[in-house]
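With one protein chain removed, the remaining protein chains of the complex are shown where they sit.
Naming follows writing order (A, B and C), and every chain is counted from residue 1.
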Amino acid sequence: MIIRNKEMAKIIKNNKVKDGIFLMSIEDNGIAKSASPGQFVHIRVSDTYYPLLRRPLSIHNTEGPVFEILYKVIGIGTKILSEKKEGEKLDAIGPLGKGFNSQLAISNSQLAIIIGGGMGVAPLYFLAKVINSKLKTQNSKLKILLGAKNKDQLIYEKFEEFGNVSLTTEDGSIEYKGLVTDLLLSTLNSQLSTLFACGPIGMLRIVKAFAIKHKIPCEMSLEENMCCGIGACLSCAVKVRTQKSEVRSQISYKYVCKDGPVFKAEEIEI
Amino acid sequence: MIIRNKEMAKIIKNNKVKDGIFLMSIEDNGIAKSASPGQFVHIRVSDTYYPLLRRPLSIHNTEGPVFEILYKVIGIGTKILSEKKEGEKLDAIGPLGKGFNSQLAISNSQLAIIIGGGMGVAPLYFLAKVINSKLKTQNSKLKILLGAKNKDQLIYEKFEEFGNVSLTTEDGSIEYKGLVTDLLLSTLNSQLSTLFACGPIGMLRIVKAFAIKHKIPCEMSLEENMCCGIGACLSCAVKVRTQKSEVRSQISYKYVCKDGPVFKAEEIEI
Amino acid sequence: MSLSVSIGSLTLKNPVILASGTCSPDLQKFTDLSKLGAVVTKSVTLNPRTGNPPPRTVETPCGMLNSIGLENPGVEKFKKEVLPDYIKYADKVICSVSGELLYEYAEVVKRLNDTDISAFEINVSCPNVERGGIEFGKDEKMVHQITKSIKSATKKPIIIKLSPNVSDIENIAKAAESGGADGISLINTLYGMAIDINTKKPKLGNITGGLSGPCIKPIALYYVYKVAKVVKMPVIGIGGIMNTEDAIEFFIAGAAAIEIGTANFVNPNTGIEIVKGLAKYNNEP
Partner (left out) sequence: MSLSVSIGSLTLKNPVILASGTCSPDLQKFTDLSKLGAVVTKSVTLNPRTGNPPPRTVETPCGMLNSIGLENPGVEKFKKEVLPDYIKYADKVICSVSGELLYEYAEVVKRLNDTDISAFEINVSCPNVERGGIEFGKDEKMVHQITKSIKSATKKPIIIKLSPNVSDIENIAKAAESGGADGISLINTLYGMAIDINTKKPKLGNITGGLSGPCIKPIALYYVYKVAKVVKMPVIGIGGIMNTEDAIEFFIAGAAAIEIGTANFVNPNTGIEIVKGLAKYNNEP
């Protein structure tokens, strides 16, 4: 576990890439070197008390000692983040949480499907990159499905290096018109598939139902309001159902920051 | 009264002039044109809620549509102010309060003495400029006494254009060693004098006692914690003693933002 | 859609009111008080009060403490010298009334019956005075009794302003209602304190004060939500309202109207901006 002290990471770049969406490159060898896809960093955007809490943001990519975050301006925290300049220091803790099990893509399937909706694409680039490099030596394939409201919100360009990318927009402004989950059935050409998903809760519910119906191993990254980011406050609870026997199941909670953000689709109640 | 709407004033310059002391030039025709010496502006330094309240700062000078503030970094508010850049907009209300009666310098005396300690010099440049221009056509004189802890804290350079400036520092790093009030007695060469003072409360107490002893008309600018800056909240109270008869006096409060910041020395209890 | 709202026999053209102690007629220079639903006066007492020694306010994280101490010229001088300006500028004037002894509340109200004041807000919740103020507001029997005594002293609507510094605000609100209150307003400030670590002394001249501003919004919202569930009369929400979004939170929580306090110091035009914001919000589909 890497412990970041205050203001040790350095901002290398912070550019707008789409309407309200920014890409920040941050130099921090400790975080960049130990990160794996699906993990996140917990960022203090201001040294005043407003906003007070850190903001969780997925690791979008790493390149040597540098890692990237891809984020959308939602409220005050991401607004302040978007105004930071090259050269400024950043107080980031990470990498945190349990990421995707990219090994699944190889050991379990002939087809790895990555599906992302909206800002859900953020952790998926890093995942695609890792899976892609592993698959090269395998007989399996990678298929990427990305969707957003419209063209201006769809982050897909960088994914095209992996080939096999399908795009959807709700307004049809690029490729298919509709929801990204609409593509799932036609993509699924083999029972030996694995699904990796990140996106809005509505999308994840569809993906989960699909995976269970088709009995496909599926991992998905969840979001929940966080405080500590390290398992101390019990804030980021998600319901899990443990099957105690055929007829009895039990509800309890797991934590996005510590047990997740990536969970197996079948274990979570969403 | 000029009403400033949000973010209408424009920062022209914001430079460090001494250790921790900044000079900001702000373009705002309304404020600059109607300001008189001793008045202040009430500035919102951040559009978040931390810090929440406006900060009162004296008008240091005006030049056409531009006014200046001279301020020391004390806490979070002035810190944020000092980081603002040329071209940014500023939410300033003003000019507020009742300033110095510079007319006193002419109608009442042969010698106008301006005495400032520490950041108390801030409103005095504007005052000196106005008095100086009036005195040119008169037979009276202007004498300026300025003091600070040390050379690095003493703002005096611009005052020298008026001639007749004496300086003190507590550590003797420039001119006289001691308190600026030490110079009062030797400066006073005529009973027909008027005193204008601004500075720390300890200094003002000495000035007040001096003025009363020598029966000199004296005006002084006070500070008190403010919220509204316009007489609505009753926050910035200063004690005044009203002489009801030879033997009976009565305590009540006046308000720095509305009745002041400039008061007659004899009316206030400090 | 009209923004108008009624509290007893009083109808306000919109639900945006400026809170007691945070707006004086001086505000007219920076905003247009006549465009607001109403303005509440600084609390008035029977006899003049000099108020507490300075410093009287201090900033805190996302808020502020005040210990003004109900400074006011007393009801007679208020009537002659202060009230006329409020009446001149504001569409409706609600007069805030406080007292050190129980009978004083009704007495102040009686002396103001012949004025153009539209309603009374009874401040039984000031944390900054030694006698009276909040002590009355902590006890449901006392609140009931004060409300009844004032109700019998005036035909104008009366609003009881409650303190959050209590164990059981719901029963206190119900006691006001059964005593004849036409409306309830909440919250007044919370007890607070700040210390200067250099001098090792309290930052306020009065040692302790009342906390207001955005920091108390979640607390205010909670109490409004709780009280609105148990009373039938209109609830006026107060506490940390800085903009239209904050105001809407209070309406969803059950408030019929809102009062703006500390925000007036930050932006004296807040009230009008919220009136405009609400009009826009109401017209959206």
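Going forward, a residue touches a chain if its C-beta (ideal position, glycine included) is under 8 Å from a C-beta of that chain, and two chains touch if they have at least 3 such contacts.
The model shown is predicted, which means the values in this text are computed figures rather than measured ones.
Within the set A:11, A:93, A:144 or A:180, the residue that contacts the chain not displayed is A:93.
Of the options A:38, A:51 or A:199, the residue whose C-beta touches the omitted chain is A:51. Although one chain is not drawn, the whole complex shows that of C:26, C:71, C:177 or C:249 it is C:249 that touches it. The missing chain lies against subunit B, touching residues 49-50. Against the chain not displayed here, subunit C makes contact via residues 60-63, 65, 138, 165-168, 190-195, 197, 200, 208, 211, 213-219, 221-223, 225, 240, 245, 248-249, 252-253. Residues touching the missing chain, restricted to subunit A, are 1, 3, 5-6, 44, 49-54, 93, 224-239, 251-253, 258 (touch as defined at the top).
Just so it is clear, only the chains that are shown with their structure count from here on.
A straight line joining the Cα centres of subunit B and subunit C is 35 Å long. Rounded to whole angstrom, the centroid-to-centroid distance between subunit A and subunit C, based on C-alpha atoms, equals 48 Å. Counting partners per residue, subunit B has 49-50 as the residues that reach two or more other chains.
Multi-chain contact residues of subunit C, defined as those touching 2 or more other chains: 61-62.
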